[in-house]
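Here the structure is laid out as structure tokens; the discussion comes afterwards.
Of the protein chains in this complex, one is absent; all others appear in place.
First chain written, first letter: the chains are A, B, C and D, and each begins at residue 1.
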């Protein structure tokens, strides 16, 4: 009899896992497709968290994981640790989905946990992915080079929000393509060590673009940004960073463990 | 005897409802007329709210609903959830009336409830609706197109406060009309998916305009704003957003339920 | 015997009242004369106030009234409610006297009450009244029109701090007079519905002017400011508002009652 | 026997006083010499101070006086009340010494008292006094006028931090001397009513100069600043004030008494 119960439980667990698995959103697709909405939600831990006792914090952490599971069929979430490298916040999430309401619902649930209630949401950036604007008009050799596979498994993340000036937007498309070609040329040498992703934000936030980078070589990244400061497009950056978010890519468990000590 | 009492109570309830109904301000008219005052009141929930016990929060929420009923003969109030999509605040109200003192009295009562006392009022925008300024001089076909019925029942809201530079205001009316015609042309293709409303704020706030949008298609809205960045009027936006408020349109009950978890 | 005591008390009360009356500063004169110092003291109520019990708040309010009486021979104080129409603060005082030390002493005493200690002083503007600068050189008809009696008993107040750029101050006096004539012309039509008062602040604050308005017609005020945006003087406003304070004129008792609920 | 003890105590007290006196830094010299370091330390009283009981506050005040005595051989400290005339802070100290480490050590001790721990240090300006830069090249009559003895015993203080633009610093010394001559001419008429002192801050703070004023006539000071706005040097003030600190000069005891009520 007891064995039967155990068997039933095992089957139930396997089926549940399978359902979770099948319910999970297609992460690879979300990270590649145009028309995907991203919300970067940046948080700082408030004083009340460290004043709770250990058990309350452990239970708070467990609730966070449940929220992640609950929304796993709609959103995919990447987690990053800022503490130590930025005074602005302790960590941030990058949330992707095909409908930004799903990002909101996930974050509302997260902010409703005991841990979430102890946080200050210091920044939120919203953006949408799009098909490439300028690349189709680039020369074939540049296009080919831009297909260099990006590095995998990098430990560092940098997020740089960008806002362009009115002169930029009022240029002819051709002039802008020429400037973006100059921009692309400056980046080619870093394609092997710096992975990039672009989000469009005009109207969804007080930004025009969210530029996202992963790298293992921050010295290369410093050279890359210095190279971009030296192309004419730089005259049209009304905002570049402010805040620049520099952190390390870490799994949710590690972020939660560090912030619950 | 008992039946009589029940009957009296029912009649009383019906009469009360009728009185409430008759006392309600004409919402449709307020949302269409010129000379109507709007106050956008933006709030963030403070730490003390989540530290109250469940009953105190339930009673606080009940008081909020009473304040809404008490002022229903003077003001009409729309409610929006920002949490998750904006770090600046958790929710906002759009309050309309024909006398801004009624907006103030409603908000003073709201901020005097237990829930209201736990809030931080992070932003307030005041504006007034007016008859259209430039449209009367537009060509007939543009005028006709501008009458496209806006979408109904959209889930998303965006509010973008705007301030123009001195050069804008010192242009001749004709030059400004030409620039606004260019602006209108850029928006025509989005009339079916983005609903708009304009408020004038000069002197009532540190703004010239509050631009208000509802949509189900944020990708269209992103394209609309990008198109507006590419017309010459953009040279004269001293402030565009800052803050841009992106949120979802939700009934009062849902907003209160989410924030009282 | 009892009657005698009552009589004595009545006489004492009458005499006290008379003394208070005779001790009161000449309000009319302070509001008209040049060389009078004004301090606009803007406050937001802190969380600790609503956490006090009812009696402590009642006693705090009584102390505030005593401070007003104590300084009535030196300063005259107008009171305004901002809550609901401005996120920046809940109320402000406009304090006038012939010696700014009297404004400070009044405010120091006010801020030393239980109520005062629960406040955050979010802004303070200091200014001095002066004889008219440009009007003497205006044409006679403009001068005559500028004597239109202002409206009385208006419910709304707007305060707009202003700072001019270096070009403004380095113009010849004649050029500035011409620009101020253009400014005055734009305001003539609103003299009947908008009451104005000007304070000079250079060196007393990070401002050049405090412009103060009372009106019953905020639509007229919006039109007035829009008209002022369209005169050339607008090119020289380094700061106009920021913060614009929009509120309602309410007696001290009403302000205190609203904030003590 | 008792008399002897009293005598010994008196002698001890006199000797102690004498030692304190001899140990006191030469205030007149510090206020006149070049090469003296000044630290302007600006503070706002936090909520916890008024929540302490009366005795704790009295003991806190006594500790502050001991800190002043302890450092009297190294620094001289002037005290000022801002509350009521500035929202930015409640009071500030002007600390002078020949070695800025002595300013730091005094302030560290002050901030370590119970009163100091209840304060928020809202601003700190550091500067150094220098021999006059431009005056040596001025005409003899201007030089003579500049020797007008300043007013003594003025009740008001104004501190205006200043930062110049790159164009200012890149002018030839002669051009700058000509502009400073124009500046000096504008101030001559106010020498009798406004006392001035200048500190150089480049590299010691985010400022180029701290300008310090004492006066009994704030109307004259307003006219003086208005006159300075009208000389060409004003084109090169990147920062003028922000914050302007307006307050009254009050002895330490009065400042402490007011803030301990």
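Miscellaneous remarks
Please note the rule applied: a contact is a pair of C-beta atoms (placed from the backbone, for glycine too) under 8 Å apart; a residue touches a chain by one contact, two chains touch by 3 or more.
Every value quoted in this text rests on a predicted model; they were computed, and no experiment measured them.
One chain is not depicted; across the entire complex it touches A, D.
For the chain missing from the display, the contacting residue among D:42, D:194 or D:224 is D:42, taking the whole complex into account. Residues 35, 37, 39, 41-42, 46, 48, 100-101, 103-108, 111-112, 117, 121-124, 126, 128, 164, 166, 169-170, 200-206, 208 of chain D touch the missing chain (whole complex, contact as defined above). Across the interface with the omitted chain, chain A contributes residues 47, 50, 81, 83-87, 155-156, 158, 160, 218-219, 221-222, 224-226, 229-232, 234-235, 237, 241-244, 246-248, 258, 261.
Please note the rule applied: only the chains that are shown with their structure count from here on.
Both chain C and chain D derive from one sequence, and where they touch, under half of the residue numbers involved are common to the two copies. For the two copies, chain B and chain D, the CA superposition rotation is 145 degrees, given to the nearest 5. Measuring from the averaged C-alpha position of chain A to that of chain D gives a distance of 49 Å. Shared contact sites, meaning residues of chain D that touch two or more other chains, are absent.
Taken as a graph of touching chains, this assembly is arranged as a line, each chain contacting the next along an open chain of partners. Remark: the chains found to touch one another pair up as A-B, B-C, C-D.
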